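For this view, one protein chain was removed and the others were kept in their places.
Chain naming follows the written order as A and B, and within any one chain the residues start at number 1.
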Amino acid sequence: MAGVLLLVKIGWRNLWRNPRGTLLTALALGMGLTLLLISLGLLDGSQEQMIGNAVRFGTGHVVIQAQGYQQSGSQELLLPAPVMSAAEAFLHTDAMKHVVRGVSPRLLASGLLSSAANADGVDIMGVIPIEERTVSLIPQRIVEGSYLSDDQQSGIVIGTELARKLAVKIGGKLVLTSQMVQLPDTEAADTGGGEMQSTLLRVSGIFRTGVQAIDAHIIQMPLPEAQTLLGVPDRITEVAVLLEREGDSLMVAQDLRKQLTGTPVEILTWREAMPTLAQLVSLDEAFNYVMNGVVLAMVGLAIFNTILMRVLERRYEFGLCSALGLRPGQLAVMVIGESLALTTISLGLGLVLGLSAQHYFATSGLDLRWFFKSSLPTALVFDPIIYARLSVTRIASSVGIVFLTAIVISLYPALRAARTELPGALRVF
Amino acid sequence: MTGALLRLAWRNLWYNPGRTLIAMAAIGLGYAMLMFVACLMAGLRQQMIESGTGLLLSDIEVHAPDYYPDRPIQQTLGGRNGTDVNALLATIATAPGVQAASPRAYAYGLVSAAHQSVGAQLLGIVPAQERKTTVLQTRMVKGGYLTGQMPNGVVMGDELATALGVDVGSEIVLLTPAADGSTGNDVYTVVGLFHTGLDAMDRALVLMPLTSLQHLLRLSPARIHEVAIKLRDITTATTTAASLKASLSKTLPVRVMPWQELAPELADYVQFNRRVTFILFFIFFLLVAMGIINTMLMAIIQRTRELGMLMAVGMRPVQVVGLIVAEAASLAGASLVLGAALGSPLLWYLQVHGLNLGHKGGGVSLAGVLVGPLWYGRQDFTAYAQAALGLAVTALAAALYPALRAARFRPAEALRKV
Partner (left out) sequence: MGWQTARITICVGLVWLSLGQVCQAADDQRAQEIVDRVARLFASKSSIATVEMQIVKQDLKRTISMQFWSLGESKILVRIRQPPEDAGTAILKVGDKTWLYLPKANRTVDMPASMMMTSWMGSHFTLDDLVGQSRLTHDYVISASFAGYRDGVAVSEYTLTPKPAAAVVWGKIALEVRQADLMPVWQRYYDEDGKLVRELSFSDYKYVSGRLIPTHLVMRPLDQVGEQTTITYENLVFDAPISEDMFSLKNLKQ
């Protein structure tokens, strides 16, 4: 046993006889890990971003709705007031603060928007501006005027397509007409259910998302105004929740369900609320799977190249060792010991480089426009800047895989070294 | 002189066949993998585009200049008097690159059943011609597609049918403002339901015979809103659209839109996909650079004596640099050839048989289109060439460091090295 330890020590010192060479090899190997980490980080980040952007045009990562709303889309299915407050209270607790990025209660309905020139059917979103800003992307896509503000009671933001059709400018007058909602749990007969109401709104901002369906049909207005228009003073249709990490969606949904058991609500993750997006994401995951596989393979090849070369170099040296009396088994142990040490150093280097690069990409992002100066007319749906994101699991598994690959690859040369034929190995040049 | 240098470089590579072969294998395989990914992604993009346009959009659409996007029913091709539809179709169908063309009319109206009325888009088509341009007829889930036989038969999305509470055989009323200002209305029978997986179509689209819609809209048979075109090769969309515009504009004011203008979100995703694949190239180049630096450095350290001797007998430092760089270039070149050779059968396989992603990528709707679980590859020669070029440049650049180091050897010292 003591023999093994000695062999390993010799192996270690072997490494340092040629410090520059060793470091260079370590760097080459380490680069493999670095690149793997960078590529994983960017791919994961870009997927997370894609999901993030998409859900910000929709219902957020998690959404609370009245039971049956997802299926029917009926305007009459609203969330009762106590549910709203319970949900909001829960989402704003300290425990949830680091998980939740934004919470936005909304009232959804349809109506007719008229200007002096024209009229068109629209999808109404009654929102609380300061909260909607934390969830939706529309406030960030304002091209003219400004987004709704809390103190301005009769503002409305519309898309460029709609503004064009209605021939209206910032500050222009619009009349929104809608039918009051018939609440199923009150006496429908005399609550004025079904009655038409109109309200005056002035354009405070015009947005452009690049998505035709949104720019031509969606309008946002202050929640209280919308509630008055529809005759539902304390109700909303949904609570949209945006999270810091997409990965927390399931957990948050479950927690909310626990908080709200017994109430007639449905809590959906984005996969359930936006099934077309879920499908798109699984396709993207498949795509990433392939990409990661290829990167791994390339890194594996690089490791293969580096290690094998190193060993081939030293046939002379191994030959010498054999000639001096080292048995094949011992030679193998020495080589393996070297490999282990080298791999560890490399991984250390690679990890340091990789994590620093990762940090850079996570904060400044990779600007794709750098590569493609040409056409990016609608950089609106797909963000040209990718921010990297790496979970600890990813890092651990990357290190693990590279380590294993390096070790496995070094086994072959170790065995070959052990069987070095003497006369051939001692041949110089 | 360069010729001799190159021959020397090549021979030098083979003095240590093991090292050279390993490096070639690594770089070559890496290149093969790059080609594999490029091919797969090109195929994916192709599939997405075809899915996105195949159902309804078609590759190119021809309209009257003011027609898109509001689609006012009065803006028919050729204005109020319309145009000779058959002649127009014939002209388009014989244009270079065009595989098929079909005429269409659109309207937005109310679909009314016993207790429910829902707004929907009405699309009038000629079934026999439309079959050649788009593939919606392959998505029927109940009943049959439109035939020439039933003028009042319509086909709608399954979700629309559910919302209305109707099924195959039910009667519905279509209501739409007609061209003469009256309210066009008539009774129709649902003959089939389709399912595309796309909300916009399943919930809000009704297909009917072109003549029926023209009749409903009080439009003469000479008035259509659009000609949908299918191309032999969809990658020629923009160029074919431009040439069509030039030739048609001589007799008819038109706007010719390729699919990129009709589905900008899809065009965006395709671009995005291409860019992300580029990241992979970048990683490959970095790895190759490291590998070459490593390999060459080891090589020159091993050949210190030899290099010292060369310099002692008169080889100038510049020539030493040239030699090392030439070696790297040859290595890269040989690896490329190897990689291409190894990769080609794989690429061929991808194109013909495809890659089955089964559970992970099954029947997905992406940026408004559907992509199946089987991914077919498509040759992307531009990408292969770009990768090869990048590889060559990287190899040359990477070789500079070891080459410069070799150039600084002092012959006397070098010769003494063991």
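Here, a residue touches a chain if its C-beta (ideal position, glycine included) is under 8 Å from a C-beta of that chain, and two chains touch if they have at least 3 such contacts.
This structure is a prediction, so every number in the text was calculated from the model and none was measured.
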From A:Ser136, A:Gln179, A:Ser322 or A:Gln358, residue that would touch the chain that is not displayed: A:Gln179
Candidates B:Asp84, B:Asp167, B:Asp186 or B:Glu413 - the one touching the absent chain: B:Asp186
Given A:Ile10, A:Leu24 or A:Leu112, the one touching the chain that is not displayed: A:Leu112
Contact footprint on chain A, counting only the chain that is left out: 111-112, 114-117, 119, 121, 154, 171-179, 194-196, 198-200
Touch list for chain B against the chain that is not drawn: 74, 80, 110, 112, 116-117, 173, 175, 177, 179-183, 185-187
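The definition used in the following text is that only the chains that are shown with their structure count from here on.
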Rounded Å distance, chain A centre to chain B centre (Cα mean): 25
Complex contacts: residues of chain B adjacent to chain A: 16, 18-19, 22-23, 25-27, 29-30, 33-34, 36-37, 40-41, 44, 69-70, 119, 198-200, 264-265, 268-269, 271-273, 275-280, 283-284, 286-287, 290-291, 293-295, 297-298, 301-302, 305-306, 357, 360-361, 363-367, 371
Parts of chain A lying in touch with chain B, wherever the complex brings them together: 21, 24-25, 27-28, 31-32, 35, 38-39, 42-43, 46, 121, 161, 165, 210-213, 276, 279-280, 282-283, 285-287, 289-291, 294-295, 297-299, 301-302, 304-306, 308-310, 312-313, 366, 368, 371-372, 375-378, 381-382, 429
